[in-house]
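I have a structure here, written as structure tokens, and I will follow up with some questions on it.
One protein chain is absent from this view; the other protein chains keep their places.
Chains here go by letter, A and B, matching the order in which they are written, and residues are numbered from 1 within each.
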Amino acid sequence: MNSFPIVRIVSKILIPYILLFGLYVQFHGDFGPGGGFQAGVILASALILYGLVFGIPAAKAVAPPWIVEKFIALGVLVYAGTGVATMLLGGNFLDYDVLEHHFLTEITVGGQTLHMLPSGQHLGIFLVEVGVGITVTAVMLMIFYCFAGRETSSE
Amino acid sequence: MSNDLWQLAITTEQFKGLYNYWIVIFLMMTGFFIVISRKNMIKTVIGLNIFQTSVFLLYITMGKVNNGTAPILGPEDAHHDDHSHDKSHDAEHAAHPFLNQISEQTPAQNVSVGNEPTAPLEVLAEAGNSGLIYSNPLPSVLMLTAIVVGIATTALALALIVRIREDYGTIEEDEILILDRES
Partner (left out) sequence: MIYIDIIILTLLAVTAVTVARIRDLWAAVMFTGIYSFLGASWMLLLDAPDVAFTEAAVGAGISTVLLLVTLALTSKTEKTSVSVPIVPLLVVIGTGAALIYGTLDMPHFGDPDAPVHTHPNPGFVERSQPDMHGLPNVVTAVLASYRGYDTLGETAVIFTAGIGVLLILRREKTSTEADDSTTEGTS
């Protein structure tokens, strides 16, 4: 891809915005369209674009495979861990109502009420979506590494 | 409805009400045709992908409500200030009289299945302060997870194809069968 300066420059400009958009979709998924699945795919596609344009070694330097591997399991653990946490707090598995707390939920600054930490159901959904997002990003990236690794070694 | 087999003349109303299913069935059958008529494995996976996307479309068309909008509640319908328990109880109380009201209003033409009375969604959707009608979120949820599982299984299939190519040197089903018989 070294001979395509336009592709290199345009993707260099675009990748930060794709990543930012992925994070927006992840954390704004409760309010607008979006969520863990979409955010994971968008984040992974930004890294895959980087790998396609600048080469697999460059992508592997940004997201080393051994870390990506751990993240595959981490996402499922975050999801299931949320369920276990709700059980330890005395509720059913994945019953987010027991996550209700009154710590810093909202503060008033200059007459305006700001929402700080999400509470209850909202917090549970947030944690679960983070877990989904981590797993989907890591799996998509790992699948790409596997396929791309084949390519370089079989040529 | 068994008469329909003999009355194949399709009314305009039927066409307007059912065209979405027919389009989806056409797309599905195209995908199915690719799957069963082609020997190339990548082409088969592409056919499966098209079949799969058509199934997503089938579900999504069922969730559509006339004059509806996306199931993301507007600021009038969402209670943003419900962080305390008291207020959420208020919201539940506010919801209950309305629910009783709609079960009384159940029209006679809606045949009730089981013990639960059914009510048209328009009545339900006007529960929102804004009066907006929301399309059904449930098909969206089901398809959302199905899409991501679909790409995961597609990736697995493609990985198997890559391995098959490395061992057999071909991805045509009939050639692989010949190689298998020879060995």
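The rule we apply is simple: a contact is a pair of C-beta atoms (placed from the backbone, for glycine too) under 8 Å apart; a residue touches a chain by one contact, two chains touch by 3 or more.
Here the structure is a predicted model, which is why all the values come from computation and not from measurement.
The chain omitted from view is touched by exactly one of A:9, A:58 or A:73, namely A:73. Counting over the whole complex, chain B has residues 1, 4-5, 14, 16-23, 25-34, 36-40, 42-43, 45-47, 49-50, 53-54, 56-57, 60-66, 68-75, 77-83, 88, 91-92, 94-95, 99, 110, 113, 116-122, 124-125, 127-128, 133-141, 143-145, 147-156, 158-163, 165-167, 169-172, 175 touching the chain that is not drawn. The chain not displayed touches chain A at residues 25, 29-38, 41-42, 44-45, 48, 52, 69, 72-73, 75-76, 79-80, 83, 93-94, 96, 119-122, 124-125, 128-129, 131-132, 135-136, 138-140, 142-144, 146-151, 153-155.
The rule is short, and it goes like this: only the chains that are shown with their structure count from here on.
Chain A and chain B have centres, each the mean of its CA atoms, that are 25 Å apart.
Taken together, the chain B residues at the contact with chain A in this complex read 70, 72, 80-81, 83-85, 144-145, 147-148, 151-152, 155, 158-159, 162, 166.
Of all residues in chain A, only 31-33, 35, 37, 40-41, 100, 102, 105-106, 113, 115, 119, 136, 139-140, 143, 146-147, 150, 154 touch chain B in the complex they form.
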